[in-house]
Every structure is written in C-alpha cells, then in structure tokens.
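What follows is a set of notes on a single structure, which appears directly below.
A protein chain is absent from this complex, but the other protein chains hold their places.
Take a look at chain A:
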Amino acid sequence: MTSQTSSTSETTTTPSDSDEGPPVIDFAFVHSRLLPDGSPDVQYRSACGGQKLRDIMLDAHIDLYGPYDGPLLNCAGGGTCGTCLVEVVEGKELLSPRTPKEKEKLKKKPKTWRLACQTVVGKQDSRGELVIQQLPEWKTHEWE
C-alpha cells in the first residue's frame, strides 16, 4: 500500500520495524467538506496511543463536534449524546471494540462509525496509522 513505512496498520507493537523515536500513532483526519477542486481536506497528526479518540482530536484542534461544538450541545465525553460521531476508514484494528453505550447509540448507523468519546486508540506503546473521517453525517464523498 505505502512505500514509506514498513509497518502495516494491523500491528500494535512492532519491535522489528526500524522506526526511531517514541512510539506514536499517525492520524489522517479527513474533513466532511472536500476542497474546491475535489481533493480531500486532510489534516495529519501524531499522538501517543492509550488515549480516547475524543481527547486526541480535541487536543489536536480537529473539528469533532461540528455544529454541536458549544457548551451545552454535547455531553463532553459522557457517551450519552451521540454527537461525537466519526467514521473509521482504516486502522480499526487499533481501536477498542464498540462499548454497549456505543452499540445502543449506533444501532442504525453503518458499522464503521464510532463514538469518539468511547473509543480508545491502541495502547501506550502502539504504532500504526489511522484514517478517520470527521462528521460522517455531513460528508460529501464516499470511501471505497
């Protein structure tokens, strides 16, 4: 798939690959709106594993909530409002499985959608790549 890294997205701890430096997970966050010429609007970030996806996205200043970003418009991580939806395009092996709260809220949604406040990304020493689609309800393009 890619010629840059030797690790694939399935691995969580890879002592065999020659990456230097502390283990981080690389993220590609894709916005719901494409750029005016039709190419995707991607932001790249790196973060340590073991955190909730919501925390990673908010620390990295990625738009998670969209129109629900105000003070009382979301439950701020409680798992009750269902507004922190994201779609996992690649790298779902790194994520913790769906919690019962998620299963309740995402019953009618596609299988790739997750609640960012309930999803834990890997462990402290994980490496990998994750492609996340922000605001999947408003996206104007489709993933293969």
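Points worth noting:
FYI, contacts are C-beta pairs under 8 Å (C-beta built on N, C-alpha and C of every residue); 3 or more make two chains touch, one makes a residue touch a chain; residues count from 1.
The rule is simple: contacts and distances are computed from a predicted model.
Hidden from the displayed complex is a chain whose UniProt protein name, among "Transcription and mRNA export factor ENY2", "Short-chain specific acyl-CoA dehydrogenase, mitochondrial", "Monocarboxylate transporter 2" or "Photosynthetic NDH subcomplex B 2", is "Photosynthetic NDH subcomplex B 2".
Interface note: of A:Pro36, A:Pro71 or A:Pro100, the residue touching the hidden chain in the full complex is A:Pro36. Summarising the interface, chain A meets the missing chain with residues 1-5, 9, 26-28, 30-31, 35-46, 60-61, 89-90, 129, 131, 141, 143-144.
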